[in-house]
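Here the complex is missing a single protein chain, while all its other protein chains stay put.
Let's look at chain A:
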Amino acid sequence: MDSNRFKLLLLGGAIRLYFSQTSLASLIGNRVEFATPLNSFKRLQEGVFLLQQGVDPYSGDLVHESPLLLKALSYILINCAQVLPLLYILFDLCTATLLYLLSNTFVKQKLQQQKGECKEYAKDTEELQYNDEDKSTIPELVLLAYLFNPLTIMSCIGLTSTVLSNFLLALILYSMVKRQLLISIVVLAFETVRSLYPFVLIAPLILLFARRSIPMAIAIFMIFVTSCFAVAGANFLIMNSWNYLDGTLGFIFYFRDLQPNIGLFWYFFTEMFEHFRTMFLITFQLNATVLYLVPLSLKLRKEPLLLATVLIALMAVFRAYPSLGDVGFYLALLPLWRRCWKFMAHGFVVFAFFLITLSLMGAFWHLWIYAGSANANFYFGATLAFSTGQIFLITDLLFAHVKREFCLYNGQKIMIDGEEARILLE
């Protein structure tokens, strides 16, 4: 990393530090778009207090942070609470650095891979291939996209634990790209026990590390399961009770808190007849986890990192308690697929969607909660549109990838009888 990157990191840190000192910080910390029951700082404080009082924090329905982290943060919060924002900023900068390093390695690997395949490529596809310039531009774009995305900045100054999740996810991806199997599995296990959904990332790990070898795949899976149990055991040792499982994973799975957020769960589960709850719970959780896992893994088996990106993005859309910090994280991964961007037709539309829906969310929330003149439907409409925008983006990325693959081998201009041909999907 040269000095330029350090400057960017410093600037990103300075922006975060500045805003964490303003009144914006507490405002964001209370916004439902950023702080969900799962990641809000208030709940963490509650947990630390309960822990201090010798009360099991998970016996109530307020605290949903995993015991290991709760314990670690409680030391900091009790002894030197004022450095906590700094710590979160540091974590965020580490995430940015990890993303930078991982994209660096990723581009190098891509170039290497291209060297082997370039004979098969069609002639006019230079702009679809990764080139030397990308070695510097793509990591820089990733860094910029993470450091200066308002969503990640806000999420960081609001002290949401999404900052930690993002750090762990970045660590998983980084160790994945660096081919560090054990680290990635252990971190993944840790994050899985914390927030359930990331377990789908085992698919790209298996695809990457156990190419075509089924015993290897099973072995990796077993290691993952074992480390999950190990992490759970470690958590148990800290709390001396299994209560926390219900407080964290159970809380996520059963979707007990109907507080509005940017996701799709809350409105549906508020409106639904209670006796259908189990069925829809399973349906929604399947949708958030395994529904897309198998088909995507089949389609993207050669691109584990893209698979991981798409899975993380889908997670951010469909999980039970999504926050805008999650969205900010996967947005930062998009520059990795810069060579697909040519085919991403909806980029502008998605951007406009994000802009409108995010500003509408603020307005509707104000009208609903403070002015009392609008109602939940207005707000849900905005969040639904936001989710739709995200789906547009993810679909666009997948299609762009498919098109790029096709064009890479078949050329960009396909002429039939002197006219440009249309391509159909069959």
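The rule is short, and it goes like this: contacts are C-beta pairs under 8 Å (C-beta built on N, C-alpha and C of every residue); 3 or more make two chains touch, one makes a residue touch a chain; residues count from 1.
What we mean here is this: contacts and distances are computed from a predicted model.
Note on the omitted subunit: UniProt lists it as "Glycosylphosphatidylinositol anchor attachment 1 protein", one of the names in "Ribosome biogenesis regulatory protein", "Autophagy protein 5", "Glycosylphosphatidylinositol anchor attachment 1 protein" or "Ubiquitin-like 1-activating enzyme E1A". Touching the omitted chain from chain A are residues 127, 144, 291-292, 295-296, 298-299, 338, 341-343, 345-346, 348-349, 352, 355-356, 359-360, 362-364, 366-367, 370-374, 391-392, 394-396, 398-399, 402-403, 405-407, 410, 412, 414, 416, 419-426.
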